[in-house]
Every structure is written in structure tokens, then in C-alpha cells.
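Let me give you the structure first, and then I'll get to my questions.
Every protein chain of the complex appears in place save one, which is left out.
Our next item is chain A:
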Amino acid sequence: MLGLRRWWQRRQLLQRGWRGQRYVALDLETSGLDPKTDQVLAIGWVVIEPPLLDYQQAQYFVVQKRPDLKQSPVVHGMVTRDFAAAEDPLQALQALTEVLQGAVLVAHHVQFDWQFLLQFAKQHQVKLQPLAKFDTLTFEAQRLKQQQHHIARGSLTLTACRQRFQLPEYTAHHAYSDAVACGELFLAQAYQYAGRTNVPLAELLARCK
């Protein structure tokens, strides 16, 4: 019974205009590519209330004290020193649960981050329940396909997508600045798609399935 009501409520919310919603653009640093064996190292996010990104509500957590890094520093550039400042993972997860409540999770390749988050939350018996998930990568792929573009290798990276929208170049590749970069890309994509109309959130989400 409770499930049905929640389903109904969620449906109602998704029918509301996209501009009135809250979004959380997020990026993870991980020790590898497999959510079953590899770890979440750091989480960064920023809250978006279109058209604003609010840096005051931005967060960044290092969540592993003694991580198993293997070859991953090549990718994320984090070194032992960075992990000394690690915080209680539970605290990070609680903050994340809170901010995701009723909000849309936005990420570049959202399924990747989501799988890791699920594993990570499960380890700490926490439940993450975003209203929905928006994938800037799939959205971009759909958009290009619609324009009959051949999708060249490398043209769907976060940097390449941002370039197409003339967004500024960021030099730091860091969970937090990638979260901001992804959030800005989301706004550019959504405004370009929706234009003046405050289209239902569901319609936007349908474009990144």
C-alpha cells in the first residue's frame, strides 16, 4: 500500500515542470571500474536549482582512510596524503541521503556512479532514494543521433560534450569540479532542449533512457 502511494507521488512529481525541480550533480573517484570489487574513494556534488548552481551547497568528501589504490591514482590523481583527511563514510552518506531526497541525481554516465553508490550505501546500511536519475552522457548521445551525427570515438567525454556547448574549460579533474562541470552541462542540455517551455521532468528523463 505504501509502495503504491510512493509510486503515485513520484509519478506526480515527474509530471511537474523541470525548472522547479532540485538536482544534484555528482561525481565519484573510485579505485577501479568494478563496483563489486573496487571502492568509492571520494564524492563531490553540487546542488542545482535551475538556472543556478549553488556553491554554498557544494560538498566534497574523501571517504576511505586506507584505500586499496592499485593503479587508480593514474586516473584520479589522489595520493596517500589526500586520504589522511578522510571523513566518516557514514557522515558523507547521510548528507547524501538528505540532499538526494526528492532530487534528481545527475551524472555523466550515471549508471556507473549509481552502481558504486548502491554498493557503498549497502555496506553502511543506508538507503539512497533520489527522485530520478539523469544521465548527461546518454542525453548527449541521443541528441547527436537525432541530429544524424556520426558519434566519433571520444566525442562523448565530459570535456567534449562541454565544448559543444561552449562551456569553459576546467583544468582540475577532481570529483568536485567534475560534478560542477557535469551540472553546467546538464543546464545547457536542458535549456537547449526545453527552450522557453517548462517541460515536464519526465519528458527530459525520457531523453536519457
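Simple rule for what comes next: a residue touches a chain if its C-beta (ideal position, glycine included) is under 8 Å from a C-beta of that chain, and two chains touch if they have at least 3 such contacts; residues count from 1.
Following the convention adopted for this analysis, contacts and distances are computed from a predicted model.
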**Choices "Signal peptide protein", "Carbohydrate ABC transporter permease", "Peptidase M48 Ste24p" or "Carbon monoxide dehydrogenase" - which one is the UniProt name of the chain not shown** = "Signal peptide protein"
**Message:** Touch as defined at the start, partner being the missing chain; which of A:Gln125, A:Gln147 or A:Thr171 qualifies?
**Reply:** A:Thr171
**Prompt:** What chain A residues would touch the chain not displayed?
**Reply:** 44, 50-56, 58-61, 87, 165-168, 170-172, 174, 176-177, 180, 184, 187-188, 191-192, 194-196
